[in-house]
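After the structure tokens below, expect a handful of questions from me.
One chain of protein is taken out of this complex; the other chains stay put.
Chain IDs A and B follow the sequence of writing; residue 1 opens each chain.
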Amino acid sequence: MRGSGKYLPIVPVLAAYALLLLYGLAAPGKWQLVAQLAFYCALGQAFNLFMGMTGYVDFGYVAFLGVGTYGMAVTISSLSDGGLGLGIILIGFLAAAVFSTILAMAVGAVALRLRGAYFAIATIGVNEGFRYLIEGARIWNGADGIIFSRHLKTALGRKMAMTVSTFWADIFVFGVAVLAAVLTLYYLRNKVGYALLALREDEDAAKVMGIDVTRYKIIAFITSAALAGLLGASGWALKLTYVYPPDVFEIHYTVEAIIIVLLGGAGTLMGPIAGGLIYGVSKYFLAITLPGFQLLIFAPIIIAIIVIFPEGLVGILKGKVHGTSLEKFVI
Amino acid sequence: MKRKVLFLSVFLLAAAGMVLPALPCHASDGEILIGHPACLSGSYAKAGEQAVGGIQAILDWVNNTRGGIAVEGRKASLVYKYYDCESKKESVTSLLERLITSDKVHFTFAPYSSGLTLAGAPIAEKYGMIYMDHGGASDKIFQQGFEYVVQTIGPGSLYHAGTLEMVKAIDPSAKKVALAYADDEFARSVMKGAEERAAELGFEIVFNRTYPAKVTDLTPLLSDLKASNPDVIIGGGHFEDGQLLNRQLADLGIQPKLLSLIAAATLPAFGEALGDLAEGVMGPSHWEYGVTFSEKGAKKLGKMWIGPNQEEFVALFKKAVGKDMIPDYHAAEAGAAVLALVLAVEKADSLDPDDVREALGDLEFMSFYGGWNIDETGKQVGHSMVDVQWQKGQRVIVWPVAAQTGKPLYPKPDFK
Partner (left out) sequence: MFFEQLSGNLVQGLILGSVYGMATMGLSLIFGVLQVVNVGHGAFIMVGAFTALILFQSLGVPPILAIPVALLIGMCLGMIFYYGAVKPLVSPSGAGIRKVGRRQLGKAAGVFVAVMIAMRILSGVLDLNIAFSIFIAIILMYAFLVYVYGGRRQEKGPELATLLVTFSLGVILEEVVKQIFTSEARGYNWDLGKLDLGFTVLPFTKILASGGSLTVAVLLYLWFNKTRAGMAMRSVVEDSVGARVCGVNVDWQYALSFSLGIGLTVTSGVLLTMFIPVGINPYMGGGYTLKAFVIAVLGGLASPYGAFFGGVVFGLLENGSYTLLAALPGGEPFALTRFFSFVMLLVILLIRPTGLLRRKG
């Protein structure tokens, strides 16, 4: 697939996000639901960037969201009196990206030498170890966490702070989702993607062929981590204006990311959107219709979907459009 | 083909049956809606179940015994709408907004815990909606400049004031206090308060260490504690770790004169789980079955009284949850928050959130839960706590003296 058609698959992705965004803006009182769905899509999209291309399961992925959240929280709580106005948010995002990148480089240097279940467990160790380091050494206020709603109000004014928490934070989440999708496609269509594809099929063979596997792995790993940092900074820090270590370093969110990616189809571009929407909407409706029982219903449904359709929704779709003119839009 | 159509239509019907309850319910004219993104699963499921039961119990009382709420020249009844947020922060926002915009509730309740209360606060503030905090004890919530958050649970820093005063009154020779508690925001604020209070009263803190939340073995910490040989041990954090602390103190043969545990020791499950080992263990509680707040007592103090008496509340609670379960303070504080709303709505004679918020600010009353009064930030200042002690498998209120249902057992009997 060469030439102008190379980046066509981004069209349906952008269309899907645009439609979701428009629905949120147009339908009264549905914005937070849309924001939650966008969060799931972005989570899946950012997670999929590394996991989908390499087949490595980073179980401690949530640690990057956690440090990103802290990046924003620390920035706002310490610079709120600086008269920076909206610039503080920009600095916060920068800090989030820097924090998560640094952590990713440290983790990557250690864990990326491992494979399969060893890699997954090592990354769990990183997440838990980092959380206990924060609590044990009292870094960033330790277990007391940071509550910075007041600081945000000081920095931006009451009205603006409220709009940031209830509206702009969610727009940023959309931004992260789109950025993740664009980067995924860009990588897929360039050297990184080809190298990682070879790696996913057979890592040793790829190495023998002279592909610098480690370098491309680290590129994808860091990109995915930085996106997670931005997602934490917008979807958790700016939106909720507080952070407690056990709330953000919670393995459950990695599991959610895996569910989303697998429901949609691992390694596909559209998969995380499809997965995020299915996951978010079903969770939301079960919480409303059967409060207290939703997990009892949801868990067997997940098993059923995974056992019966292991290739995910987009995997099925790919099979359906194979050989038709729509083929070049779906990956 | 026909069979296909039949299947499809039946399936659609069944699906519709599932989705129908999800359609927004709008208040009819004579109804006031309360919305609640409750925690019915996940880490706070225990407290969440109690809170939902407590709210339903008081609703029952308001609608059926009291005959509703008089507002704007009519009698309105209360309707309760709750969803399950799974104790997850990102579900709180969307469910809360749904309650406000689709279900058009008039008032909202916060989920349990300080964190989840904070998660929903920006949404409530955005819509200018009263947000009743019944389970977020952190003082910091009220330093953030929120205007619609109203607390019913007492602030964390006061939990152990009574306990320490009791020790000083009974046994002035007991000086050494050890603190061993969960490393989270709530337990930390409680223990910081205890530490300050202990210093004022002339106690000496001989041990002050935390353990990670959700710990499964406390032996190393407790061996360390044992070496400091304390008279009084104060600690805990949540339900499981409190039980664990008590059990492993006994296992290691540590015999303090007094053991007080937050959260865990005030629940009936504590005594069931530990049996004889619970004998003499104390805990500070916002409310306890057996407290002696009554309409007469309120009159004596010149305060307004509302709500069922304690026995009525317990009976209504059992009816609401459909089990033979004694309510604990999570239920009582959620119920009391409803009573505060009832009084404020009548006082403001309006359902407008700003009017009701103003009325809540001026409100001061007593109920089965005790006193209720908030300061200008919305923080609860009118409620005082009691100390309960396990005596022969029962929870007895031993402090303050005015609320006593039994004498304190001091020093506590040794663990066998």
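Here is the rule we go by: contacts are C-beta pairs under 8 Å (C-beta built on N, C-alpha and C of every residue); 3 or more make two chains touch, one makes a residue touch a chain.
All of these numbers come straight from a predicted model, not from anything done at the bench.
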Worksheet item: Which of these touches the unseen chain: B:G73, B:P172, B:P220 or B:G302?
Response: B:P220
Practice prompt. Can you work out which residue in A:A27, A:L86, A:I301 or A:L326 touches the chain that's missing from view?
Written response: A:I301
Worksheet entry | Contact residue for the chain not shown (choose from A:V11, A:V255 or A:L326) | A:V255
Item to complete: Check the options B:F109, B:F239, B:Y289 or B:F313 and report the residue that touches the missing chain.
Response: B:F239
Item to complete: Specify the residue from the set A:L20, A:L196, A:L290 or A:V330 that touches the hidden chain.
Response: A:L290
Practice prompt. For subunit B, enumerate the residues touching the unshown chain of the complex.
Written response: 4, 7-8, 10-11, 14, 18, 41-43, 45-46, 49, 183, 209-212, 214-217, 219-221, 223-224, 227, 239-241, 243-244, 246-248, 251-253, 264, 267, 269, 272-277, 416
Worksheet item: Which residue numbers on subunit A touch the omitted chain?
Response: 51, 55, 57, 110-111, 113-114, 116-118, 120-122, 124-126, 128-129, 132-133, 135-138, 142-143, 251, 255, 258-259, 261-262, 266, 290, 292-293, 295-304, 306-310
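The rule is simple: only the chains that are shown with their structure count from here on.
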Worksheet item: Taking the complex as given, what residues does subunit A use to touch subunit B?
Response: 28-33, 35-36, 39, 132, 135, 142-145, 147, 149-150, 153, 158, 162, 165-166, 235-236, 239-242, 244, 246-247, 283-285, 287-289, 291-292, 294-295
Worksheet, complete the sentence: Listed in rising order, the residues of subunit B that touch subunit A in the complex are 18-19, 21-22, 38, 40-41, 45, 49, 82-86, 89-91, 93-98, 100-102, 115, 118-119, 121-123, 125-126, 138, 140-141, 143-146, 183-185, 188, 210, 212-214
